[in-house]
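Shown here: the complex without one of its protein chains, the others still in place.
Chain naming follows the written order as A, B and C, and within any one chain the residues start at number 1.
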Amino acid sequence: MSFLLPLTFLLPLAGTLLLSLSRGRLGERASAAIGTASVGLSALATAALIAGYLEAPERQVVTLWTWVSVGDFQPTLGLALDGLSLTLLGVITGVGLLIHLFAAWYMRGESGITRFYAYMNLFVFSMVLLVLGDNLLLLFLGWEGVGLCSYLLIGYYYRTAANGWAAFKAFIVTRVGDVFLAIGLFLLFRELGTLNIAQLLERAPQLWAEGAPTVELAALLLLGGALGKSAQLPLHTWLADAMAGPTPVSALIHAATMVTAGVYLIARMHELFLLAPDVLLLTGVIGALTLLAAGFAALAQTDIKRVLAYSTMSQIGYMFLALGAGAFDAAIFHLMTHAFFKALLFLSAGAVIVSCHHEQDMRRLGGLWRKLPLAYAGFVVGGAALAALPLVTAGFYSKDEILWQALAAGHGGLLVAGLVGAFLTSIYTLRLIIKTFHGEAKSDNARHAEAGQGLAHGVPLIVLMVLSTFLGAWLTPPLAGVLPDPHEGSAGWHTALEIVASLVALGGLALAAWLFLRRRKWLAEQTSQGWGARLWRWWHHAWGFDTAYDRGLVRPYWRTVHALRSDRVDGLFGLVAIMVRMTHLGLSWTQTGKLRFYGLSMVGGATLVILVLALVR
Amino acid sequence: MNGVPLDHALVLASILFTLGLAGLMIRRNMVFVLMSLEIMLNAAGLAFIAGGTAWGQPEGQAMFLLVITLAAAEASVGLALLIQLNQRFKTLDTDAVSRMRG
Amino acid sequence: MTLVGLIVIPFLGGLLCWLAERRGDRLPRWIALGTMALELLLTLGVWLSHDFSLPSPGGEASTWAMEWRVPWIPRFGIEVHLALDGLSLVLIALTGFLGMLAVLCSWREIVRRVGFFHLNLLWILGGVVGVFLAIDLFLFFFFWEMMLVPMYFLIALWGHSGSEGRTRIRAATKFFIYTQASGLLMLVSILGLVFAHHAATGEYSFSYDALRDVTLSEPVAMWLMLGFFIAFAVKLPVVPLHGWLPDAHAQAPTAGSVDLAGILLKTAAYGMLRFALPFFPEASQAFAPVAMALGVVGIFYGAVLACGQNDIKRLVAYTSISHMGFVLIGIYAGTSLALQGVVMLMVAHAFSAAGLFILSGQLYERLHTRDMREMGGLWGRAGGLSGFTLCFVAASLGLPGTANFLGEFMVLFGSFSVAPWTVVIASGGLVLAAVYSLLLMQRVHFGPPKDSAPLADLDGREYGMLLGLLALVLLFGLYPQPLLDTTGAAMSEVQRLFGNTELLDATLTWEAS
Partner (left out) sequence: MEIAFYLSGLVAVLATLGVISNTNPVHALLYLIVSLIAVALVFFSLGAPFAGALEIIVYAGAIMVLFVFVVMMLNLGEAVVAQERAWLRPRTWLGPALLAGVLLVTLVGTLWRGDIGLVIEGETLTAKAVGTLLFGPWLLIVELAAILLLAALVTASHVGRLRPPEKPPTDRESGARKEAS
């Protein structure tokens, strides 16, 4: 059984190596086949691991070799499997496989398919390493590998410079988060002397009491890292631009897996965070703030993928809110269901985009629901799950669990934010569906849209649709022993909350229907003049964070770069050369050529010498 | 009066020497420069003689002999140059030949 | 005896190449390649035959794996004293390998006076191997100055034209003056040491062990240490004294750049570990915070300037300055983990910098320009070249799994206990490392292509070179233990001398307060 664990990440690695060393000899179909097969086998291995774990749920550790051993710095290349990493592994390989399959259809006709699948496999390899790593340095390896792959995949269409710079921005902003994580690692290693997660979490309670300043600092640094990777409030500006990549990339990286790495990190290190209650609360607050900010921003977007990007940001805000409330298993459960329905939404959006010849702007789409039935169904089911339609969708159970845990843990503020977020979510989801599919087609791209065919297009959508319904909610992740058990509360309050949550969701849908079907004209003129327009533009630019960062940080940096371009400090040493030239000019003046002047200077010198000798002795 | 103290002789030598030096620096005419040179050499010879006779050793006078040979050699070469200067530059002004400068 | 062989082989090989020049261009190249291969094999043979595990803790002061001693000028106590331990072995192997790479990558680039070129190349390597082996201070200084002259000729005769009008002669002269002047300072310090030793014991000696036990008063020790430090700081290079590196790199031929970045910078770090630290432990300890601050300044200054460059080789040169900032922090942190990190970073930087320079040389062969403004969108056109550039760019930004990451993080982990604030600021530099690395990638390979004519793909020689280099970067990134065991003894030696505890706590309290 223990050989299966390394298999899960060796297979994608083999796929990457095969594809990248093929030097362009592999055709489109062959590279798609290799890429999907490697992830498929890895999914098979995960399925076997899940079956094995369900029978005997105990933590397995497989150590390949000690990476470095210098003094007590002994990180090992070890893989640890427990309920939490198994769930993540399942999501990565399962959803990953479906997305790889869909990508075969989506990327047909694109140039450089081999390169695409090589990066996708490299991404799955790094993500699996991140999840399975048993010590923080290996986790960091996966962490940075995932960052690099997201850079490569966002910049896949490298011919247009804008995509390149979007990828550049994504990598740099996540790299800022990684630096916080690295400093956290240094601090933990200095204090606890080990990087192995199990030993670390064992020694931490012995060394620090709850709320000790160092553990607060360590937890804060880890949170900083998580914020960078999961695009939460301060470091979130990169996610919207990351939509420049192909849609399967956005589905895999920016919906299902990479952005949830931050949630996994905090869940994995929950003992540390429990030792630092203030930081935990901070996590919840940041989650709530991102939830609302992203919700409002999604309302004012015109590009399908950007709406979904902001909705991902707000759903991850939900997960952080759950973590902040101490409901670790609710966060992971929502992570799983979110992976399903958000991947479904992204793939359906991909289907729409390809069918409408790469048209992404909602204002030029419409009237597609009859032409693209499967994509429409995907949107409806995914949207319902996103808006947490009661009882029918998986989203309802996971979001409701988070709200209930927030209530049970006594965080009233977080609960209110959650409810407002749910209301906003249902509004922008229905707006998205109405604007894209209903009304009349506003551009010939939309008019001549033809539905996608073939298994690669249909199977992933259908499977994800099934998983997004209440059937998905049955796949409760096996987190029994791993994460602390949820808060208890009276059943009465629980059902009351469920009713309130579903009323909020339905109310939101009704309001959206009323606004976007009946009162479209009123709404258009409201948002085109006065404070309405200003508000709309403010939300469209996601509260202006991006421009603030650009003007506050990026532009000053480039000004200093151009100021220092010609190496001022080195110029300093040019002064030495100038001084030498000046002394030369000064001395050459004394050579006048006149005999008497030389006589005079000789006598002067002689007198001086005699005087000095006379006086000195 | 039992004889001339040595430092009086040396003072005389230094007076003559500085006079020659002053002459060297002041005059622009090559002839006068050479003459002042002779005076300085002579003063040096005087100092040698004074020293030698004070210590009662003949080295002083032997050295004076060398000073004189030197003076002779130097005077001859100096005067030859003087003639060339006068013939080429039609002047005796030492400042005229100051192109070796800068 | 093999030690003498290690030094003599490159020198003889150089002469042979020069003589072989008459019989056409190919022979000198094969001779040079053969010499460096022989050098590498010899080093690996030494590595396999001797085990470099930790000496017994109570062991005699410094156990050299191999030693060779012959009096040279008895009157001053100067002797040809060569000695080898883990650190110098690793660096000599690196010299051998990079020497082979330098010869390989200039196979088609150098066509004028090929024999004389290889003479210069091999004599630089001979000088460098001499620096790594010499234990007698006079001999060390001799090799230290000797390795500059061929480098000067290499840049002056075979360099490229100046990027912004700066001629290569000016760059070569600047390089020479910088290193020569700082070498003078080191000579003053060496003589200071020798005279102090003479005052104490009455007889002259330049030997390593004798001069190490000289007891000096506090200010004198500080000044002599500074003499050594400045000489090594110019070569490292540390920021204020770095002016020569970008010019030398921009104008040097590819082989020159590979040598310069790969090995010559390491002689400075080696010098600090071998001479500056063990000779003046207290002075270095007191000087450590200043040195670390210079390291941090180096990291940021190198990074900021790297972002602003248009010439690809100048960009890579400034990145070396940034990486060497980490080395400086690691050396003066003094913990064994930091010192091992320094060794790892030296080796890793040698590989990644050599790789990037070879790639820029190949780009120059294809595009005949080093100006990034004329490049762009090369991904589709240059085939394998772009893939390798991506890998080496990932190495230079410290992607985990590459040796650079391990080096940098071991340095940062090791230094955190000694100087937490310095490490926090330095790890800020990691973000800038990502900025300039990806900038190189973005401006050269991504973005709209200038024209669509496909460039010549990598031929067998180039592909083999780059694959070998990449394999080494990944090998040392994932399984560095053999390398760390080899240098373990030498580094614990330096740590024992440098990091004697009571002074270490002094810095700790200083940091913490």
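Note that in this section a contact is a pair of C-beta atoms (placed from the backbone, for glycine too) under 8 Å apart; a residue touches a chain by one contact, two chains touch by 3 or more.
Predicted model only: the values in this text are computed from it and were never measured.
S.K.: So there's a chain missing from this view; which of the remaining chains does it actually touch?
M.R.: Displayed chains contacted by the hidden chain, ordered by label: A, B.
S.K.: Taking the entire complex into account, which one of A:L535, A:L564 or A:V603 touches the absent chain?
M.R.: Within the whole complex, the residue contacting the unshown chain is A:V603.
S.K.: Tell me which stretches of subunit B touch the chain missing from the display.
M.R.: Considering the whole complex, subunit B reaches the absent chain at 1-12, 14-23, 25-29, 31-32, 34-36, 38-39, 42, 45-46, 49-50, 52-62, 64-66, 68-77, 79-84, 86-90, 92, 96, 99.
S.K.: What subunit A residues would touch the chain not displayed?
M.R.: 596, 599-600, 603-604, 606-607, 610-611, 614
As a convention for this text, only the chains that are shown with their structure count from here on.
S.K.: Report the inter-chain centroid distance for subunit A and subunit B in whole angstrom, where each centroid is the mean of the CA atoms.
M.R.: 97
S.K.: Could you pull out which subunit A residues touch subunit C in their complex?
M.R.: 20, 23-24, 65-71, 73, 77, 111-112, 137, 140-141, 143-145, 148, 151-152, 155, 158-161, 164-165, 168, 171-172, 175-176, 178-179, 182-183, 185-187, 189-190, 557-558, 560-562, 564-565, 567, 569-570, 572-573
S.K.: Show which residues of subunit C lie in contact with subunit A when the two form their complex.
M.R.: Subunit C residues touching subunit A: 239-240, 242-243, 246, 301, 304-305, 307-309, 336-337, 340, 377, 379-380, 383-384, 387, 390, 394, 399-401, 405-406, 409-410, 412-414, 416-417, 420, 423-424, 427-428, 430-431, 434-435, 438-439, 442, 445-449, 478-481, 484, 488.
S.K.: Hey, which residues of subunit A end up touching subunit B in the complex?
M.R.: Of all residues in subunit A, those touching subunit B are 588, 591-596, 599-600, 603.
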